[in-house]
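Missing here: one protein chain of the complex. Every other protein chain is in place.
Up next, chain A:
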Amino acid sequence: MNIVVLVKQVPDSGSERKLDSSDNTVARASADNVINEMDEYAIEEALTVKESQGGEVTVLTVGPGSATDAIRKALSMGADKAVHVTDDAVHGSCAVQTSAVIAAALQQLEYDLVLCGAESTDGQVSVMPALLSERLGIPHLSGARKLTVEGTTVRVERQTDGGYWMLESSLPAIVSTWDTINEPRYPSFKGIMAAKKKPVETKSLADLGVDPASVGLATATSRVLDFAGRPPKGEGVKVADEGDGAEKLVGYLAAQKLV
């Protein structure tokens, strides 16, 4: 079983995040960059499948040189090897362009199962698995809260607001996972040391046969035109209860269209 996990390095959602005012892209240099939280669940799931079925887990990321930190974390958790696509031309790419790069990288790998987090905490576009499914012509099972592999079949419970769907597909397939699916392990020091010796292959767009002019900010299908900081918190409204506190509260909520 060959499993490829897609990981993305993002600015830590717990610290202050900024856009770069020169081209309105994510300011990575000044941020505390971490592995996208949801991707850790995908890695954990891949390792769990590997532990029960055997096989190999490959981590695939597209990002600047500093994204090696995210790769190192995934390898420390137990992934076997990594492919790091890095090329200055990718800067500012939209989801559609990025999906072409990832698809090209996947086509150079052997995979039965592709796993990824259901969303990233930076862009939150959440379309990557669907785009890849289309480009690669493989089934896409989104938002899994449970996953089992049996032979060449994958079954997932797809989490929805009201419950879940049972989905089944043949392999190869791409599955995106929610944080309800497992509890990611912490890397052990042995794992951290072992990660040092694991192979990380760096690839450029030329290595993937992707035309640099087809990606990047200049030809992106979407871009940020303008942005502004969140307005400061207002004073708030104090409701004094003079026997009609509940009415006043409901009145306020209704005025804000919250009820």
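Just so it is clear, contacts are C-beta pairs under 8 Å (C-beta built on N, C-alpha and C of every residue); 3 or more make two chains touch, one makes a residue touch a chain; residues count from 1.
One rule holds for everything that comes next: contacts and distances are computed from a predicted model.
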item: Per UniProt, the name of the complex member that is left out, chosen from "NADH-quinone oxidoreductase subunit H", "Acyl-CoA dehydrogenase", "Transketolase" or "3-isopropylmalate dehydratase small subunit"; value: "Acyl-CoA dehydrogenase"
item: Candidates A:Lys196, A:Lys233 or A:Lys257 - the one touching the absent chain; value: A:Lys196
item: Residue of A:Lys8, A:Arg28 or A:Arg72 in touch with the missing chain, whole complex considered; value: A:Arg72
item: Among A:Gly63, A:Gly78 or A:Pro187, the residue in touch with the chain that has been omitted; value: A:Pro187
item: Residue numbers in chain A that touch the chain omitted from display; value: 72-73, 76, 186-193, 196
